[in-house]
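One structure below.
Removed from the display is one protein chain of the complex; every other protein chain stays in position.
Lettered A, B and C in written order, each chain numbered from 1.
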Amino acid sequence: MASKSIPTQLIYLIAGVLIGLVAGYGVFSITAPQPRPGEVPTGEGRVFTIGFTLPLSGELSSIGKIWEKVVRLAIEDLNNEVKAFGLNITFNYEILDDETKEEKALQNVQTFAQKGIKVVIGPAASSQVKVVKAFADENKIVIISPSSTAPTLALKGDFIFRTVGSDAGQAKALATLAHQEGSRKVIVFHRNDEYGRAFADFFINYFKDLGGTAVSQPYQTGLADYAAEVSALAGRVQSEGFEAVVLVAFDTDGANILSHAAESAILSRVRWFISEGPHGASELLTQSVGEFAAKVKLYGTRPLFIANPLYIELKERFKEMFGLELAVFCENLYDAVKLAGWAIIRAGSYDGEAIAKALVEVAKTYYGPSGWTAFDETGDKAQQDYGVWAIVKTAEGKYEFRDVGVYERGSIVFIEVAYK
Amino acid sequence: MPEFDLIGFLVQWLTVFGLYSILAITLNLEAGFAGLTNFGKVVFYGIGAYVGATLTTYLTLYLNNVDPFECPPYSIDGIVKLIELGGKSPSLSIGLLALSLLAAFIAAGSVGFLLTYPILRVGPAFVGFTLLSFGELMRIFLRHYEPVGGSKGLAAIPRPFGWVGDPRLSSFIFLLLVLGLVALTYIAMNKLTNSPMGRMLRAVRDDEIAALCLGKHVPGIKALTLFIGSGFSGMAGALMAYYFTSVNPDMFVPAVTFNVWAMVILGGMGNFTGSIIGVALFTLMDRLLAFITPALGVAVISPDYIRWMFVGLLIVVVLLFMPKGLLAERPLKTPALDEARKLLVEGGGGA
Amino acid sequence: MPNILEARDLAKYFGGVRALDGVTISVPERSIVGLIGPNGSGKTTLFNVVTGFYEPTRGEVLLKNNSGSMERIDGLNPNEVFLKGVVRTFQVPRLFTSLTVLENVLVTPPVQIGEKVLDAPFKSRWEKQERELAKKAVGLLKKFGMEKYVYSRITELSVAHIKLLETIRGLMTSAKLYLLDEPAAGVDYGVARELFNYIRGLREEGLTFLIVEHRLDVLMDYVDYVYVLHNGKLLSEGKPSEVVNDPKVIEAYIGG
Partner (left out) sequence: MLPQVLHRAYLRCPKMPQVSWDVLSSLTVMVVHYSFLYMIFAMPLTLSYRTTKVINFVHSNFITYGAYVAILLNGLYGNRNMLLAMASAFAIVGGIAVLNNIAVFEPLSRRGAKPVALMISSMGLWIFYKYLLYTIIDLATHFSRVNFVSYPKIVYEWIPSVSLDSVRLSSSFIATSLSAAAMIVGLYVLLEKTNLGRAMRAVSDNPILSEISGIPKRTVINLTWLIAGGIAGVGGVLWTSYAGAITPEAGDSMILQVFTVGFIGGLTSLTRTCIGAVLIASIENYGITLLNQFFRVETSYKPFLTFVTLITTLIVSPPLGAGGGLPYRLFRRVGKSA
């Protein structure tokens, strides 16, 4: 029983030492200027480390796992390119998993900051970027998210950059697609989260401008199954006579919804238009969904400059190296890595502010798999092209995603006939 | 290796440690002392965070002559205004901090108090489940409730010490505030339980029916315990909102609750010091893992899955082989012991 | 002696099961009254209704209050019944296993300053009362020869001591009426008699007991009056000697 008092004292001791350490050394060092070398000059040249916080587990893990491979490819390419320029510089990467959780993303960025890393690529979700933002701004850490699209993050003068076009642009493309395909009265079936709501709002506004009517129908995310939601959707489609369903979803929920919709006679009679989320999800390439897609002439939009040789090359190399298809935002991630590398070199000093300035300049003249990467005044991708995708049957009787059209100057141009 | 920022590490780790400590200590009061299996800890944390965030953002706009209903804090204009206006005036920031903490305490505490009604008559398992599902209910509600941002949540919450200027100094002051609140919680809970009240709580935990038959108003005691525990959790939540500067409904998932439970079980039920050790070990482990994992370079097996498997196994192993946790519950030390000893020695009975 | 407790036409139905079906009993002050009957005859249900575990389906329970008049207590909650001066023990003793013997006794007194949340953190406010209660508690434990176990945990006690302790707890309050559920179950004959001797001693001090007991051999030597329940109804009542010879009772016990 004597042991009871010892741990208590130990705690007080540890706590006291820690607080004393922080208080004493902390106050002293806070006021002193902070020399913070994030790069190490060695005999072989300079080595810079780029931090990554990616959703390797959690809700977005199936995408995150593919992203992680894209990162390895991109870093390799970057290093080869830098070598080709004769620069004695090497880029390293450190990948941390953030479980698609806010707290974890902040912890990861803090860890990078403690190690002196000034450029972090990720996190994936807008809610995570929001949590990271204050810390990044205060500590001058450049954050480049390849996939955050929330309009509430389009802020001037911060350290947050996004290499993906805003949802507003895509909503416009999707609205144009639906309108051009002859639908005038549509129901927007969307995720009840910031992405889904914002996308739906944009879509409804653009669609009204085009002269159509659209109503919103949100569904809760994270459910085991969406049969009831699809049934409610069918009820409304029939009773109110909608001509098309616009689905704004991620991969798993999108696949689930389409799989149930394929069994509904009502929903098989209307057109379907889809956002970029479900694109690339292998669950969609089943026979029932494939047949459904052909029946309803299912089209989706996604950020893509179609026939971009760089994208095609990346896609083929990736498949060759890892045996996998590219998932959503892979090209944006790839370009984020390249931009980060060149910005560090251009900045001259390894300092957040300088890198942020350099990043804007580098992006102006960079063209990659995701197209022209120039940023607008809020640090988001200024120019984004949108392609149209479909699920088509291959010669072997299987199904695959194919980019069949492109959004150009306010209209959709089809370059291939997806459904006969 | 570049130079390592130890101070930054300690400040950031200890801030998270502090937030979780408050949750763990209060969970220990509820579960370890009063036997309330609160699987909805995150509810009260979330309510506090939302109350703090809502008050701070709306009032910052309002007191700077921006109509928060014209230009709500969750809209892009509101966020721009918040970044521009927030955290400039020391008196306003501190005032809002104090108000948020108070309001978070009252709001979270009241919800805790009211939630005792549905769980009044059911056993511990159902208490846990009711509170757990109430947390999910709250999350769905928040996603739909536009005045607090709905699914967007609230962002750009002005930091209480933003006016200091140097972000490192301001986060250090914030850390002191958090640790101060931990100390307050720790001392308050120790004082509260090292008393006849602590004895009564343990009696209720051991056998609530017997306690009821001895005249103890068991529902009242439970409601009060949940009020206090939830109130302090609410304050931790408000601090969290300032720390993250953003809240959204999906931050408040049951995983947070389970983390706190694991910390409390490891530390020892009924021992507040143990809870603090549990929190320290867990949060330190998470921080250190972030340093180790890149070095491992394994991509096939996710270190985070291993971490969670470890947490799950730890709970089981502690219950199986060390049911009292790291630090066992300590006997109460009220003056009665002292009095009894005197009497027994005088009477020559000697124990 | 005037009655301290009266139950009039008391009934409790669970769905179609009539656990208690119109029972009328009265317990005079300063007496020991026995309540016997075969398993499932409604004894424990009667206790549960009187102590507020259940609301009766019909009938009323009256308790003599401090001003000497009879007051309805049916429908009160168990904690309120306790505060009116009725202490109940259980067939399987319910003590607080993580508390010491002393703490088990100390937890009983109803109005403790230190149990109020606003006073508990401030020792000075409740220290005086706590010391007084400790004095009283140690005194009681000594009186019943339990001073050796003051700091013991409940798990270290013998069954007899546990039963005794359950009764001692009540003495910390000004309780008038004790409802004991099988105090002699699980203890051997000698100890059982010892327990009942204590009870008789307490009766001399002014307390009243209503006791459910299966061990008629022990019970009958100590009680003043006996009620016999069968299938939720009163089968017989009277002095112990009358009841044991009642053919209805004999039949019920053999048949039940």
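In this text, a residue touches a chain if its C-beta (ideal position, glycine included) is under 8 Å from a C-beta of that chain, and two chains touch if they have at least 3 such contacts.
Bear in mind that the values here come from a model prediction, so they are computed numbers and not experimental data.
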For this session: Taking the complete complex into account, tell me which visible chains touch the one left out.
Result: A, B, C
Exercise. In the full complex, which of C:E6, C:E29 or C:E60 touches the chain missing from this view?
Worked result: C:E60
For this session: Kindly state which of the options B:F4, B:Y62 or B:F126 is in contact with the chain not pictured.
Result: B:F126
Exercise. Touching the left-out chain: which of A:S61, A:N332 or A:T378?
Worked result: A:S61
Problem set entry | Selected from A:E94, A:E138, A:E194 or A:E229 as touching the chain missing from the view | A:E229
Exercise. List the subunit C residues touching the unshown chain?
Worked result: 48, 52-55, 58-60, 72-79
Problem set entry | Residues in subunit B touching the chain absent from view | 35, 37, 117-126, 128-130, 132-134, 136-137, 140-141, 143-144, 208-209, 212, 218-219, 258, 261-262, 265, 300-302, 305-306, 308-309, 311-316, 319-320, 323
Problem set entry | Positions on subunit A where the hidden chain makes contact | 57, 61-62, 65, 192, 217-220, 222-236, 238-239, 251-253, 255-260, 263-266, 281-284, 286-289, 323-324
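In this text, only the chains that are shown with their structure count from here on.
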Exercise. Any chains in contact with both subunit A and subunit C?
Worked result: B
For this session: Please identify which chain has its centre, taken as the mean of its CA atoms, farthest from the centre of subunit C.
Result: A
Problem set entry | Whole-Å gap between the CA centroids of subunit A and subunit C | 70
Problem set entry | Whole-Å separation of chain centres (CA-atom averages), subunit B against subunit C | 43
Seminar exercise, completed: Residues in subunit A with touches to at least two other chains are numbered none
Exercise. Taking the complex as given, what residues does subunit C use to touch subunit B?
Worked result: 51, 77-80, 82-83, 88, 90, 94-100, 102-103, 106-108, 110, 112-117, 120-123, 126-127, 130-131, 133-135, 137-139, 142, 147-148, 150-151, 169, 173
Exercise. Of all residues in subunit B, which touch subunit A in the complex?
Worked result: 1-12, 14, 16, 74-76, 79-80, 83, 140, 143-144, 150-153, 155-156, 159, 166-169, 171-172, 175-176, 179, 244-246, 248, 250-251, 255, 273, 276-277, 286-287, 290-291, 293-294, 299, 302-305, 326-328, 330
Problem set entry | Residues on subunit B engaged by subunit C in the complex (per definition of touch) | 188, 191-193, 195-200, 202-203, 205-207, 209-218, 224, 228, 329, 331-332, 334-337, 339-340, 343-344, 347, 349, 351
